[in-house]
Each structure stands twice: as C-alpha cells, then as structure tokens.
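Every protein chain except one is present and positioned as in the full complex.
Order of writing sets the labels: A, B and C. Residues in every chain begin at 1.
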Amino acid sequence: MINIGIIGAGRIGRVHGESISKFVPNAKVKAIADPFLNDNTIAWANALGITETYTDYKKILADKDIQAVLICASTDMHSPLSIEAIQAGKHVFCEKPIDHDVNKIKEVLDVVNASGLKYQVGFNRRFDHNFRAIKEAVASGKIGKQQIIKVTSRDPEAPPIEYVKVSGGIFLDMTIHDFDMVRYLSGSEVTEVFAVGSVTVDPAIGEAGDIDTAVITLKLANGATAVIDNCRKAVYGYDQRAEVFGTKGAIAISNDSNSNAVFSGEEGVVAEKPMYFFLERYMMAYAHEVKSFVDAIENDTETEVNANDGLQPVLIGLAAKKSVQEGRPVTIKEIADEYNL
Amino acid sequence: MINIGIIGAGRIGRVHGESISKFVPNAKVKAIADPFLNDNTIAWANALGITETYTDYKKILADKDIQAVLICASTDMHSPLSIEAIQAGKHVFCEKPIDHDVNKIKEVLDVVNASGLKYQVGFNRRFDHNFRAIKEAVASGKIGKQQIIKVTSRDPEAPPIEYVKVSGGIFLDMTIHDFDMVRYLSGSEVTEVFAVGSVTVDPAIGEAGDIDTAVITLKLANGATAVIDNCRKAVYGYDQRAEVFGTKGAIAISNDSNSNAVFSGEEGVVAEKPMYFFLERYMMAYAHEVKSFVDAIENDTETEVNANDGLQPVLIGLAAKKSVQEGRPVTIKEIADEYNL
Amino acid sequence: MINIGIIGAGRIGRVHGESISKFVPNAKVKAIADPFLNDNTIAWANALGITETYTDYKKILADKDIQAVLICASTDMHSPLSIEAIQAGKHVFCEKPIDHDVNKIKEVLDVVNASGLKYQVGFNRRFDHNFRAIKEAVASGKIGKQQIIKVTSRDPEAPPIEYVKVSGGIFLDMTIHDFDMVRYLSGSEVTEVFAVGSVTVDPAIGEAGDIDTAVITLKLANGATAVIDNCRKAVYGYDQRAEVFGTKGAIAISNDSNSNAVFSGEEGVVAEKPMYFFLERYMMAYAHEVKSFVDAIENDTETEVNANDGLQPVLIGLAAKKSVQEGRPVTIKEIADEYNL
Partner (left out) sequence: MINIGIIGAGRIGRVHGESISKFVPNAKVKAIADPFLNDNTIAWANALGITETYTDYKKILADKDIQAVLICASTDMHSPLSIEAIQAGKHVFCEKPIDHDVNKIKEVLDVVNASGLKYQVGFNRRFDHNFRAIKEAVASGKIGKQQIIKVTSRDPEAPPIEYVKVSGGIFLDMTIHDFDMVRYLSGSEVTEVFAVGSVTVDPAIGEAGDIDTAVITLKLANGATAVIDNCRKAVYGYDQRAEVFGTKGAIAISNDSNSNAVFSGEEGVVAEKPMYFFLERYMMAYAHEVKSFVDAIENDTETEVNANDGLQPVLIGLAAKKSVQEGRPVTIKEIADEYNL
C-alpha cells in the first residue's frame, strides 16, 4: 500500500483524489495540500477519508510515511515542485506539462535521473480504453508498417481568455496531448513539424497572440507521417478521435457517448453527442494512470510515461509554434539544439 | 434476347418497363397493354422505345414474338391472367400475390406445372443486396444452425383507407413480403403461426376490419423460431431490417439511406433517415428479379421464386389472420387442409 | 450515511460490496455474513474495510447500527430472509427473483407493506445507462404513443446443467429480467403472454425439462405489443438490445464494447464483440441501483423497483411457462387468479 500526498486541490487534484479512493486499491491519499485550502476543500477531503489537509505542501514532503506525491499545482510550479519532491525522496506524478521552459524540464530530468525515483507525467489519454486499443493493435503488428497517423482533437469550449494568455499557446496547452498521442501510438519519435494556425473561433484569442485552430503535420523517425487537427471549440462537444493506417490495415476510434441510444424520428436518425469534456471522457483514464504509477512504484518498474515523455511533446510544441511563426517546417533537432539537448 | 410484354401500365408496370430498359440487357419490352391506356402512358412507353401500346392485353398474348409476360395488373386479375398467359405459351412473371384465394392459386399451380413454362412471383426483396447478403451467409453455413430469425417491416405511410378495404388485410398485403423473407432467409417452411394485431395508427383501419400493427411468431420446420414486427406507418420512413441468429453467430442488416453523411451539431449526431419507400429502396431489386427471370428462360433453369413460393406466404397469411381472429396459434397444415393441399 | 449488511458473499454479494465502497458515498458496508465464510472471503472483506464478517446472518439483523441489508443469498432464501429482515426493522434490497413461488412473494409483499420499510428488488438493468436512455425518451413522450417494444437478450454461455435444473426454468431465471425491462420501458402492465420455446443450444437442457431459446410475445395494457427473444448462448457474447417504436419515432440501443476501435483489414471492417457478460456490461448499473436504494432510505422516497415490481415478472414468467406447455396464449389474470391476487 502506497501512501500518496496530493499537492494542489483544484479540479485535477480532486479528480485524482476521488479516483484513487475508488479505483486504486493499492494506494491511499494520506494528505492533501493547497495554499488556498478552505472549508469546502477540507469537507471534500474528509468525505474521502483524507484527514490531513495542509496549506503548506512542505508538510507532505516532510512526511516519512508518504512515498509518492501527485503534483496538481499550477503549471509554473510543476518543475520546482518536481525537483523539491524528488529531493525529498518522493516518487513523483506530475501533471502535464512539466514546464513550458525546456531548460527547467532539463533540470527536472537531471534530478530525476540521478535519483532512482519514479517520475510519471500526466498524459492521461494513454490510459483511455479506446486509444489503448489502437496502441495495442499497432504494437502487436496487426496494422503492419505504419504509414499515416491521424489525430483529431477539438474542445467543446475555448478556455477563458485570461487562461489563454498564460497557457503557453495552443501547442503547449492543448496539442501537447496530441503530440504525446502520436508518440504513444507510433512508438516513434517526431523529427519534423509543419503547422498551420488560424483564428476561427474567437478574435480575442488572436489578439492575445495565440491561435485557436491548427493543422499540424509531423514526420516520424519510423517513416510514417502524422497529422493532427485541433480546434478550441466544437459545438457538438469534445471530439477525440484517432486512426493509424498501415500496410496491413487501419484502426480507428471514435468518440464515446453517455449512451448508445439512437432515435429515429422525422428529423433523421439521431445519436448522442460525444461526452462533453475530458473529465467525463477520461474519468477512468485518470484512475488507470495513477494505478499504473502506483504499480510502477510497488513493482519497481519503469513508469509508462517518464520524464523524457514529458520533454518531447514540449519540443514538438515549440517546433510547431516556430513553424507557424516562420511559415516553414521546423525540425525537432533545431529546437533541441537551441537547448543543447 | 427475350421479348417481353407488360400487362398493366400502373406504377409497378412502369417500374419494370424502366428497369428492363436500363438493367436487363438480354430482354426487350416489345409491347405494353393497359385498359386505361392514355397519351401519357403512350409517351412514357415511346420514350423507352416501346412502340406497341394496347388497351387489350390479348394482343400481347397473341404476339408470337413475345416469349414472356409481366403481369402487373390489379391483384384480382393476377390468377386469371397467369392462366391465360401460360395457356398462350408465355413464360410468366406475376406480381405478388398470385391471388388472395387459395383455390385460384391452386389452379395457377396446376396450369404452370403442366406447362413446362417458367413462372416467377414478384417477391422483389429477395433480390435486394442487403437481404441477399444475409441469405448467402445463412446458406453458406456461416451462422451455423439457425435459432432465431427477426424481420422488421414498417411502411412510411398507411395506404388510403379505400385500398385497405380491398387489400386482403395487412397479412396478405404487407406481411406477405415478410413471410416470403422468412422462407427465403431460412430456406425452411413455416409450420405454425401466432399473430397479435392492433390498431395503433388509424382507427379507420380498425373500422375497415383490418389491423395496422402486428407481431407474428412463426415456428419453422428447421427448428428455428421467426418473429416479424409490422406497422403501417413509421414517421422516420421505410424500415426494413432483418437478422438471423444461429449457433455460429448472427448476421443483421439495417436500412439504406440516400447518403451516409453524418452531421454532428448542437442537437446530436444526425444521420439520414432510411430511403423513403420501396421504389427507392428496392429500385435495383426490381431490376435484378426480372433479370433473374429472363436468365431462367434463356438458360432453362428453375425461376428463383416459383409458383409454390407464391402459394406458401398466402397460407401463412391466412393462418396469421385466423390466429388474430381466434387468439390462438394456427398451423399451416390446418389452413392447407381446408384447401385439400 | 447508511450502514449496510450484506447477506451472502458469493459473486453478486461481492459485486455489491465493491461497488458500494467505490460508488455509493452515502453508504458503508458494516458487516457481511455467509454460512461458507472462509479466509479468502475475510481477506476480501478486510481489503474493502469491512471488518465484521459472520457465518450467521442473524448477527447482522441484530445489529442496531445497520439500517439496511442486501440479500444476496441463494434464491430459495430470498423470501424468508426478506421477511426476517423486515421484521428486524431493516430496509431490504433483495436480489431477483424474490421467489419462484408466488405465495411466498405474497407473504413478502404483505410484510413489506405493513412495515413502512423500503424494499427494492435487484433488477439492475433498469439502472444501465443505455436502457435508461430509452426509458427517459419514452417517458418524456419523445416517441409518442408506444406501438412495438423489442428486447433481445442472449447470454454468452449456457449455465451449468445443474444450475439449469434448479433455476426455475429460463423464464423465471433469465427472461425475468426482460419481463421487467418491458414493464420498465413501457411503464405499463403485461396482460397476455404467448411464448414459443425450443432447445437449440444443448439437448441436456431439454432433458432437464427446460428450453434454451424462446420468443415471447406480450400484450400490454397500454395497447402496445412487446416481443422478447432469448437464447442461452450467443458465440459473440452478451447480447442486450432493446427498441421502443411509437407514433413519433423509434429509439434503440445496441451493445457496449470494451472499446469502439474498428479495424479495417483484408477480412473486413471489424469492431469489438459486446462486453462478455453481465458483470462487465452492468458494472455501473449495480452501483447505481444500490445508490438509488440508499437514496430512497435517506430521502424516505419510494424505491425505484418495489416489491410489486418483483412480483409481476414472476407472474409473466409463469404465464410464459404455461403458454409453452399448453401451446396457447395465457393471460396474466389467469395466473393471478390461481393465486387469488
């Protein structure tokens, strides 16, 4: 049984707290820390049987009975907290992205690699039943040699403009999941990126220096080509699909809905919209990823999404950003060289 | 090249005239006869290259160059015209049903059997690509031993009440196609029928002594059980589905639509309704059935839907009618015995 | 917070124990009793935080801190335990069926009705997301006046022959869920039953006096007709579908799979089989039904599946059994009259 401390009791911290209590039998949330701790949070924690609630995360790091921490704080705190937790001897599960700054990620990697401790990044979609079904088919050789990989990823609503301004841009905030998905499904590395961006959802996003719609083409080391299409808003809900096409066939996934009921009426044959957003669609994926992290600690195996898996999508995201800015394909090597990687 | 005469230039006569000209290269419509022949019909015929148009069908029967006739007249004329055409030495394709009166069908059978001429009944659905895909899977042994057969058959609109009154009732008018489909898909005979009928569409149908909604359970000689559900009106269009379930699996067909476009919007994920009615859904089936008939003549093989195939569904329909009237299961033998079959 | 005692630690008792701990935040399993209690069961209970484990269920009934019991014992114990638990002042959740003997169910009803305590029967499928989507559409008036209801229910494997012999027959063991589903979806009562049964899966089932395949037609008080098709074995897995057709449209559900991945290869376009069996397909439904029961206690509202809902499907099952035996439709009134209901 692994004792866990959660740093950050916002939306994602609570998702993890709840899913651990329901679905991760070999782990227990011993403590939770949040600088804005209030009665509501304490009540929520107590209802889950979490009796230790702190404003100061250092109490978690100081607790000898806690083996692992989940870093669910704001993005700018991910890398310093990762380093501090590793240095305190804790295994770390860190929400994505590790950081927007590659140099800070490098520091985390250095500390992690020297530590012998487990480090996992929160790319939850890897643990979704649908994406995993593709991954398994690809890894088993069922589709043959990969040729084309397609990922569609559209949100039901654009985030608030204040969030957009500090998000690091669509590629580091939203597409980063899709960059990870391409790496995960293919089992290969991205070598070159060409991205086209546009503002089709909300002019305010453009005024904030970002884009809200993108099509990104990726060359992979294994010879396949991947293409991602993104939009910050789809009126029909959260659209998360993927397809891998290879020499023996293609495997594709579609969206999940709350039910598969189909109504045939005068207007047509109507199925439900996709599940609204990531908390619904990936509820079980959140549980599975922490279960996987806890199992890696218990069994002393490599985590399924390690620190380098946290770094690579950031490099791809920076390449995509540069590609849009300069209107040309950008290699990952070019970005890596900037950071002496 | 087979020369064909069409008797009856109503809707179905025209369907056959057009589909022969487009899709049956080894046949030519040489003449068409209709007692209500008018300028419109003559213009239609001429446009198809049919220059011989008569009010008197006997001119078709007298034409030595015509080898086959299609009987597309009103139902009460099907059996006398069948007999007269056979006696004139013509191969006969007769629209369903041969007759509502079993004794008259018996007379047709006797004349056909003595003649050595081809006789085919217009159960067009047997020639539909979807139903045929089921049939082929069943006949190939792919589904194993048959256990349950399901047929859904619902019309987009109830016919005019005047038609209902002379239709012979839902079982002989509408379900007769489904009784044929059960025999076709299973390759087995029906032995017993239990039918439940209700009036849920239009009280006027009930006042006319008929029902508009029915569920019919059929025991088959091969040990399988079939169930048909019917309704005279489905607001979403023509609903024609079937499933055969057996020891090795199940095979099912759904409806065809004009396109497979799916729209995802705020209201849901919307596909098109089924094709509106039988002329659209079974357009190619009408062509294939006449092609099959012409091929049977040319190759001197058995027709795919022979005179007995015209008789059996009528017996099943009469059993269903009696079942509703008497509230009990009725065997086909009981009906057959009434007619000394 | 409701304290629950579970009587019976077999498969279904464990399902409830686990789902309560994960998904029913306002309930706690305080104790579990099983006459065959062993170390394995104790370990399982302890892992869930259930520290009180007994061989004698009377200890649960005697515990003043337990407000509700779940009866998960063998079928023959359902009715006596129900009565004893009610008499001990406990709210009761009883697995289906209450009993095979209508007289014993009547006794339970009398005791329940006199008690003012909550009683719920374990028709878990009512709490499945797909069936519930149909129910809500029907109840909202979206499909208009009901005309035809169809339920397909096929198991992936026939049960052991020893189980078949004591099961009460297919109608009381398996179809009882479908009878309940027809009542649930329609919100109406069944008035007459006609059932056709056959042995197509395993001759040993026939030798045991049972059937393994059935098609059952049901007349409903609201004027609709329902039809259920059952088989003890479908090679492709657990097949649970339903459709309600009415004057404004039809709503249908299909099976759930572990993923929606579709593989297109040389052999065809292949989707996954349905989830294997009821524990997978209805995992969340088991949680929702107990949650609903606990909520009914907390809020002092009627349970969603009351004792009469436990009685009616048994009457329908007995009618179906008689219908097969006597080859005729049987009214529910005829069965009810036998028992002075």
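The working rule: contacts are C-beta pairs under 8 Å (C-beta built on N, C-alpha and C of every residue); 3 or more make two chains touch, one makes a residue touch a chain.
Values in this document were obtained by computation on a predicted structure and should not be read as measured data.
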Contact residue for the chain not shown (choose from B:Ala133, B:Ile161 or B:Ala221): B:Ala133
Residue touching the undisplayed chain, where the options are A:Ala250, A:Val269 or A:Ala320: A:Ala250
Residue among C:Met1, C:Ala114, C:Ala139 or C:Val269 touching the omitted chain: C:Val269
Residue numbers in chain C that touch the chain omitted from display: 234-236, 239, 257, 264-274
Residue numbers in chain B that touch the chain omitted from display: 22-23, 25, 47, 129-130, 132-134, 137, 142-143, 248-256, 258-266, 272
Chain not shown, touching residues in chain A: 145, 147-148, 150, 154, 194, 196, 198, 200-201, 213-215, 217, 219, 223-225, 227, 229, 231, 233-236, 239, 245, 247-250, 327-329
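By definition in this document, only the chains that are shown with their structure count from here on.
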Per-chain Cα centre nearest the global Cα centre, belonging to chain: C
Interchain centroid distance [CA atoms averaged], chain B/chain C, Å: 42
Interchain centroid distance [CA atoms averaged], chain A/chain C, Å: 40
Euclidean distance of C-alpha centroids - chain A vs chain B, Å: 58
Touching two or more other chains - residue numbers and ranges from chain A: 264-266, 272
